[in-house]
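All protein chains but one are shown at their positions in the complex.
Naming follows writing order (A, B and C), and every chain is counted from residue 1.
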């Protein structure tokens, strides 16, 4: 998973400033922040609809779409999956898990 | 990120059937699918709001929340982060990236 | 407002079963429930983005889009704006307002 998300984030970085006609990612990044945010909302809704439907393949498809667009947003913000990893580790990592087991996020 | 997400998914699995009072994750899983889906919608909206605000720490916080709740949803559906990795690799992995460079998701 | 929403709901009703090529509403209704729900999620996100941006015309535009798609959803469910009016009146109407002034929804 590491390799997949980290590699994908690297590919997304290469799309910054690329010809919008060259790829979907380049087009998203060229369109700007609001367009990426609309996709976050869309994909989250599609994940909700898929999960109510129940077909595992559809759920995986929509969850992957949501994470992919999150990576594009992070790239657009000068951030990356390592920042998410660090945040999650701080909350739920070894000591974090012990400390916070009974607490909400 | 691999270890973080895989470890987190393992911890979430151990919360299935646990006393809802023992942790936030156990409570979410005990409440059921609709409650988890509401959180997906909420966290996606909070990510949009944070990204419009622009503070990197808030964006990382909300993206981590969104991914954590996606992991809880996957667990509730009998799925896991490996399924997302496989899907993304199929789409954007080595050969996938070459083939699909010019296409949308 | 009454006339506008009630008239719009009536027009939407006439689009049920109409040739999908004849109007956007006919196409939405022909595509089915999930397509309409995707639009609810999309328009809600666009309203959030517009409200963070702050331009009144954009906020009005997106709020109108959200309400229009809500009316299409209601029509698809065999419901209409009168049902929403009755619900809101029950909660916030004359006696409702007096009774519930201090309570949440």
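Going forward, a residue touches a chain if its C-beta (ideal position, glycine included) is under 8 Å from a C-beta of that chain, and two chains touch if they have at least 3 such contacts.
Small disclaimer: the values here were computed from a predicted structure and weren't measured.
Q: Considering the full assembly, with which of the depicted chains is the omitted chain in contact?
A: Hidden chain contacts in the full assembly come out as A, B, C.
Q: Of B:44, B:72 or B:88, which one is in contact with the hidden chain?
A: B:44
Q: Quickly run down the residues of subunit A that touch the omitted chain.
A: 41, 44-45, 48-49, 52-53
Q: When the complex is taken as a whole, what residues of subunit C touch the one chain not shown?
A: For subunit C, the residues touching the absent chain are 1-8, 11, 22-24, 27, 33, 36-37, 40-41, 43-45, 47-48, 51-52, 54, 56, 59-61, 63-68, 70, 73-74, 77-79, 81-85, 87-89, 91-93, 97, 101-105.
Q: Under the stated touch rule, tell me which residues of subunit B contact the chain that is not displayed.
A: Answer for subunit B: residues 34, 37-38, 40-42, 44-46, 48-49, 53 touch the chain left out.
Keep this in mind: only the chains that are shown with their structure count from here on.
Q: Enumerate the residues of subunit B that touch no fewer than two other chains.
A: Answer for subunit B, listing residues that touch two or more other chains: 41, 44-45, 48, 52.
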